[in-house]
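Note that one protein chain of the assembly has been removed; the remaining protein chains are unaltered in position.
The first chain written gets the first letter, and so on, giving A, B and C; residue counts start at 1 in each chain.
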Amino acid sequence: MKPVCLVIGAGAGIGGNVGRRFAQEGYHAVLCRRSDEAGLDRLVEQIEEGGGSATGFLLNAIEPDTLEERIAAVESEIGPIEVVVFNLGAQIGDRSLRDTSYKAFEMGWRMATFALFRVASAVCPSMEERGKGTILVTSATSAYRGNAGQHSHAAAMGGRRMLCQSLNAEFASKGIHVAHILIDGAVDAPDTLGKMLGPERFEALRESRGGEHDGLLLPAKVADTYFHIAQQHRSAWTHEIDLRAFSDTAWWNH
Amino acid sequence: MKPVCLVIGAGAGIGGNVGRRFAQEGYHAVLCRRSDEAGLDRLVEQIEEGGGSATGFLLNAIEPDTLEERIAAVESEIGPIEVVVFNLGAQIGDRSLRDTSYKAFEMGWRMATFALFRVASAVCPSMEERGKGTILVTSATSAYRGNAGQHSHAAAMGGRRMLCQSLNAEFASKGIHVAHILIDGAVDAPDTLGKMLGPERFEALRESRGGEHDGLLLPAKVADTYFHIAQQHRSAWTHEIDLRAFSDTAWWNH
Amino acid sequence: MKPVCLVIGAGAGIGGNVGRRFAQEGYHAVLCRRSDEAGLDRLVEQIEEGGGSATGFLLNAIEPDTLEERIAAVESEIGPIEVVVFNLGAQIGDRSLRDTSYKAFEMGWRMATFALFRVASAVCPSMEERGKGTILVTSATSAYRGNAGQHSHAAAMGGRRMLCQSLNAEFASKGIHVAHILIDGAVDAPDTLGKMLGPERFEALRESRGGEHDGLLLPAKVADTYFHIAQQHRSAWTHEIDLRAFSDTAWWNH
Partner (left out) sequence: MKPVCLVIGAGAGIGGNVGRRFAQEGYHAVLCRRSDEAGLDRLVEQIEEGGGSATGFLLNAIEPDTLEERIAAVESEIGPIEVVVFNLGAQIGDRSLRDTSYKAFEMGWRMATFALFRVASAVCPSMEERGKGTILVTSATSAYRGNAGQHSHAAAMGGRRMLCQSLNAEFASKGIHVAHILIDGAVDAPDTLGKMLGPERFEALRESRGGEHDGLLLPAKVADTYFHIAQQHRSAWTHEIDLRAFSDTAWWNH
């Protein structure tokens, strides 16, 4: 039986590419996303055409019990979850304090912080029992510093990072590898960034970054590092790592 | 008319002492706490006996509208709020992931992160209009690193710190001074730490820290620095500062 | 006998203003700088005219034994050093790696890192014996993040910050208060920044920052916080603090 890699937030960017990569390497990929059933089906098909195996589920992470029930069902119906890729974003663009509603602030937390807590609460007991497991958490610059207009996102991502550290502190010695992966730049993802910017601005951004269209983070390349981290021997685990394109500027610079 | 210093979380530790200090220096202290009306009345009396002025309110920060209504009422009935001391804690002691309920995790966020967002949303528009204001935020080591058993607290405090940075990024240039004050150690507060530990263990902790009973953070001394930060000239504002007792160990050491 | 405040790097900016402030508050200020004897004499006179007392010395901190001998002489001839303000800078402007000579790189370290080690080695034994003392260390953004062209400065200041933390770890419990003060922005200092930029660009910078000429760090206002930190009760000491003008951007933002 193949080990299972569960991706929460498996769109056409990092999540989908990481799922595909694990599938190529012999995992069964369980791909969860909120919407776009057609896109999800296509992703599963592509994986299968490439000789891998995958299952897709639509799932609204904000709703109660969705994550918990999906995890329980995967464990009982598909197999033990060896790797979780937690890839839910909560970026809503820059908004002044006045324009950040209580609801938006709370949604940020529900997606970026609480959903991770729910996922960890659901998978850690089984992983602990099995003495092994990996939780790869996609994170954002806002986990390291708040910025104007990032009230909701920064509060949510700051919480996510500290939660990762406290999960690591409790579970590393029990064999569960938690990694916080800082995606410190724009991702070449037509689904999310492309939609947010519109096709023209997205193309302009791509061009502006130089290189041969690799001045944005290419999700398939990001996936290489996710896979590497999941394969690290337990005597040399990474807890925090950053990733950005060569032509981009690190968050601490300007 | 005296300038107003509003303290959210005015117990017998840092909150009450900071309120008293501002009152001694000519502010009208508005002291809010969740419970212990008798203790609150005593604090107001002590301030008045010392020649200062203060008003006390019981307030449950978790409930909707409480913070917002209190702030509106203070502004209209007492006077413009010049300084907010946000002093709500969310420490629930060390709990394993298994023993951290969804409710406890959410309560941490409601107290430590969301309540600050609500307070900022309520006071910043008036402060911005007046071109000045100060928000002093008490914070904890868990804002800097997660630790075993600190899942709820670390996620909430990490969110608090990043929120402070994004508030600062939006509002500093508009004259609002936001400061994140890391209390990196145990506070000599009979009300909170004393109750949590019980009298014997509390006394033993005090003794163990050396000095002349000043090996824990003395809240009246902490208040000196809160007051200083609120008085800093706007050409030299502090956004982040740490405080700990001389005989204690910084969080980054062991 | 007055307590002594020794300022290493007492120019017309932060160092001189901090020295003046301590002198106003009853300390004897010992002011050391590398050059400009006339400026040094004027500073001493101004302090004396204001009713304070001060002594000035020219001192080349790069030369062997200069710091050590000055400290020994002050202790034996003037009085016990209660406060050291270590204010040597090592900013040489942005230089590419190619344009950063070995000599420049080493000079940065000698001024910004090694000189602090020498000063600490010279004053800590006496302070430890007396069970008290304060070392206030001016630091720069480069202590927190390297930037293009800052090879020498960032390496030197990063070393300075870690040295401060290790001094604090050894000496806080022995009564020596070490504080690392991040000056995160341009200082309104005609002597240093003014000379580096020239009068026109300096004035233009001042104007661009808004406010009433307080969009740069005003050294006299910075001095208020230096003095406060030196007066903190040992139950509530600050080890790290940042300072910047209200209209400036924190280093972690852009």
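Just so it is clear, contacts are C-beta pairs under 8 Å (C-beta built on N, C-alpha and C of every residue); 3 or more make two chains touch, one makes a residue touch a chain.
Worth saying up front: this structure is predicted, and the values here are computed from it rather than measured.
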Missing chain: touched chains present in the view: A, B, C
Hidden-chain contact residue, picked from the options A:98, A:195 or A:221: A:221
Residue in contact with the excluded chain [from C:87, C:138, C:168 or C:249]: C:168
Of C:27, C:86 or C:105, the one touching the omitted chain in the full complex: C:105
Subunit C residues touching the omitted chain (full complex): 96-98, 100, 102, 105-106, 109, 113-114, 117-118, 120-121, 124-125, 142-143, 145-151, 154-171
Hidden partner chain, residues of subunit A it touches: 165, 168-169, 172-173, 175, 177, 188, 210-211, 214-218, 221-222, 224-225, 228, 231-250, 252-253
Sites on subunit B contacted by the missing partner chain, in the whole complex: 144-145, 147-148, 251-254
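Just so it is clear, only the chains that are shown with their structure count from here on.
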Geometric centre: closest chain by C-alpha means: B
Copies subunit B and subunit A - interface residue numbers shared by over half, same or different: same
Mean-CA-position distance for subunit C and subunit A (Å): 44
Length of the line joining the C-alpha centres of subunit A and subunit B, rounded to whole Å: 34
Numbers and ranges of subunit A residues touching at least 2 other chains: 145, 147-148
